[in-house]
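Here the complex is missing one protein chain, while the rest keep their positions.
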Amino acid sequence: MTDTNTRLLYRIYDSDIGYSFRKSRIAVAATIVTLIYFLAAIFAPLVAPTNPYDLASLNLSDAFTPPAWVEGGSSKFLIGADDQGRDLLSAIIFGARMSLLVGFASTFLAFVIGVSVGLVAGFRGGMVDAILMRIADIQLSFPAILVALLIDGVARSVMPSDMHDTIALWVLIFSIGISGWVNFARTVRGSCMVERGKEYVQAARVIGIKSTTIMVRHLLPNVMGPVLVIATIQLAVAILLEAALSFLGVGMPLTKPSLGTLINTGQNFLYSGEWWITIFPGVALAILVLAVNLVGDWMRDALNPKLR
Amino acid sequence: MAPQNDSPPLLEVRNLSIEFPTRRGTLVAVDDISLHIDQGEVLGVVGESGAGKSLTGNAIIGLLEHPGRIASGEILLNGKRIDNLSYEQMRRIRGRDIGAVFQDPLTSLNPLYTVSRQLVETIKVHTDLDTGAARARALELLEAVGIPAAKERLSSYPHEFSGGMRQRVVIALALAAEPRLIIADEPTTALDVSIQAQIIALLKRLCAERGTAVMLVTHDMGVIAETADRVAVMYAGRVVETGPVASVIQNAHHPYTSGLMGSIPHMKHGVNRLTQIDGAMPRLNAIPQGCAFNPRCEKVFDRCRKERPELISIEQNEVACWLYQSDVGGVS
Partner (left out) sequence: MIAFAVRRFIQAIVVLLAVSLIAFVMFKYVGDPISQMVGPETPIDQREALREQLGLNDPVPLQFMHYLGDVVQGNFGRSFRTGLAVDRVLLERIPATLELAIVAVLYAVVAGIPMGVYSGLYPDRWLSKFFQTVSLIGISLPTFFVGVILIYIFGPTLNLLPTFGRGEVVHIGFWSTGLLTVSGLKSIILPAFTLGMFQLTLIMRLVRSEMLEVLRTDYIKFARARGLSNRAVNFGHALKNTLVPVITVIGLQLGQVIAFAIITEAVFQWPGMGLLFLQAIQFADVPVMSTYLLVVAVFFVAINLVVDLLYYVIDPRLRLDRAVAQGG
C-alpha cells in the first residue's frame, strides 16, 4: 500500500528536483555545444579562417608555427599550424565536418538497417525472427571496432589501392553503419513483440489492414522515443569509431583529414615538442563526443523515466 | 484504552507525523497519530492504500525510505524513546526487540543465499550461539513455522519454495531472535486466498505461544476481525477510530469505519448486498480542509468542512468525528 505511495513521493522528488534542476543545466549546455559543432561543420567554408584543402595557399615556412600565445606564435594561426603550414583551427573545423558527416551518415545507415530488421523480426516472428536475432547476437559478441575494421579491410583488399583515398568516405560510412545496427534492431523488435500482442494491432488485423501498414502507421511511432535515444548514443559511438579508424590509418586520408586523422598525424610530433598539432584536435573530438553523450543521457532520462 | 497500571505499554507512538519534502512543498503522509501496543497484544491497523499504515510501521522499525522523515512525535519501546537512536543502536533493536514481516515473500528473501544461511546469520547477530547451535535453532524455527521436511529444506534456496512456504520462512526469520513485537505489513496480501488464512493462523498461534505482540497492518477488515485484539482505523494519515476489535466492528461510530464494516461479507445475515464507500481517498497533496473524509461522507455537515476533529472517547472506542463531539464534550 504505502509502498506505492512512497514510490510515488520518491518519484515526484526525484523527477522534479532531480531532473529539471540537476540535469537540464548540463543538458542545455551540452545541446548548445553540440549545436555549435553542427553549425561550424555545416558552414565550415564560411567559418574557417582558411581553406585547409587548398594546398596552393600553404607555405611550408609556416609549418610548426605554435599557438598565438606561445613564443614564436603568429596571430595568423590562432592555435598554431601543422607540419604542412596549415592553419590548425581551420583543419579542426573541416575535420569536425568530416567526423560529423561520417557520424550522421553511418548512424542513418545503421538506423535504416536496424529498424527494418527489427520490424520484420518483431512482426514476422518465427524462423525469420530466430535467424535475424541469432545474427544480431553473433555480431553483438564482436566489438563494433572489429566489425568496422574487417569490412574496411575487405573493401581495401577488393578495391585497387589507388582508389582507396577516393572511396575512403563511403567505406567508412558503410563499415560503421553495418557495425551499429544491432541495438536499433533489438529495441524495435522488443517493442514490436509487446505491441503486437495488444488489442489495437489485432483489431487492425481483424479489419483487414495490411501488416506493413500496421507496422509503419502504428508500431513505428511507439518505438520512436527509444530509437531516438539509441540514435544519439550511436552518433557518439560512430564519431569515436571513425576517429579510431582514421587514427589507425584506415579511415579518412591525409588529403581530407577528419579529427582522427589530425590526431594521428600530430602524434608524430609529440616527441619533438609540437604538442598543439595533436592535442587541439583531440580536445575538439573529446568535447564533441562528451556533448553528444550528455544530450543522449538526458534524452534517455527525459523520454523514459523508468530507465533512471 | 491502555490498561491503567504503572508499567508503560510495550510500544507507544505519540503524536507521530511523517512527511516527504518535495519541490512543491512538504507532503504530510502521517499526521499526528498516536498508538500503543501492550505485551502480547495484537493491534490491527487498517485502512486503504496510502492511508499511512505501512509508513507508520516503517517508522517504528526506523526504516523510513528516503526522503521520508519523522517530522515530529515520539516512538517509545518499553517507555524508552527509539525514534532518535543512531542507525547502529536501532539496528540492535531491529530483529531482537521488534521483528518485521513484509508484504511480498517472493522478494523478501535474498535469492542468492540458502534459507539456512539467512536464518543462521540472523540468529548469530542477535545471540551468542555458534554456527552449529544457530543451525539447530534454524531447524527448530523452520519446524515451528510448519515447513515439511525442514531438515532437507534448510539448504534450499528461496526460489525452491512456493509463496506460502516462503512467507513461513519470512515469519521464521522475524521470530529468530524472539522479539517481543512483530510488525506484520500486509503479510498475506501477495498470497493466494487459500493460503492467507493459514499464514494468519500461524502468525497468531506462534505469537500467542511466545507472548509476542503484533502490529498487523492490513487493508483487510476480515483478517483484523479474526486476529486482532484492538484495531486502529486510519484514513489519509490520521487515526479516525480505535478500540477493542469487537466494539469497533459491531459498534462503529465513524462513518468511514461503518463503511469499511459494510464491505465485510457476512454469512449469517440475510442481506446479501455489500456496501461501498463512494469516491477515493484524497491524494497527499490535496487533503481537504477539516475532516479529510468529508467529501465522501454521507453524514457530512458544515463543521466537517472547516475544522478537523480530534479523537474523543465514546463508549469503548475513540473516534475523530464531529457527529459525536457536540453531545460528548471535551477532547480526550
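Read from first to last, the chains carry the letters A and B; within each, the first residue is number 1.
To be clear about the criterion, contacts are C-beta pairs under 8 Å (C-beta built on N, C-alpha and C of every residue); 3 or more make two chains touch, one makes a residue touch a chain.
Predicted, not measured: the structure shown is a model, and the values here were computed from it.
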Which displayed chains make contact with the chain that has been left out? A, B
Hidden partner chain, touching residue among A:Ile113, A:Ile145 or A:Met224: A:Ile145
Given B:Ala144, B:Ala176, B:Ile200 or B:Leu216, the residue that touches the chain left out of view is B:Ala176
Per the whole complex, from A:Leu55, A:Val70 or A:Leu270 the residue touching the absent chain is A:Leu270
In the whole complex, not just what's shown, which of B:Thr107, B:Thr131, B:Thr275 or B:Gln289 touches the removed chain? B:Thr107
Please give every residue of chain B in contact with the chain that is not shown. 61, 63, 87-88, 91-96, 99-100, 102-104, 107-114, 121-122, 125-126, 148, 153, 157, 159-165, 170, 173-174, 176-177, 192, 195
Spell out, residue by residue, where the missing chain touches chain A. 138, 141-143, 145-146, 149-150, 152-154, 156-158, 161, 236, 240, 243-244, 247-250, 260, 263, 266-267, 270-271, 273, 275, 278-279, 282, 285-286, 289-290, 293-294, 297
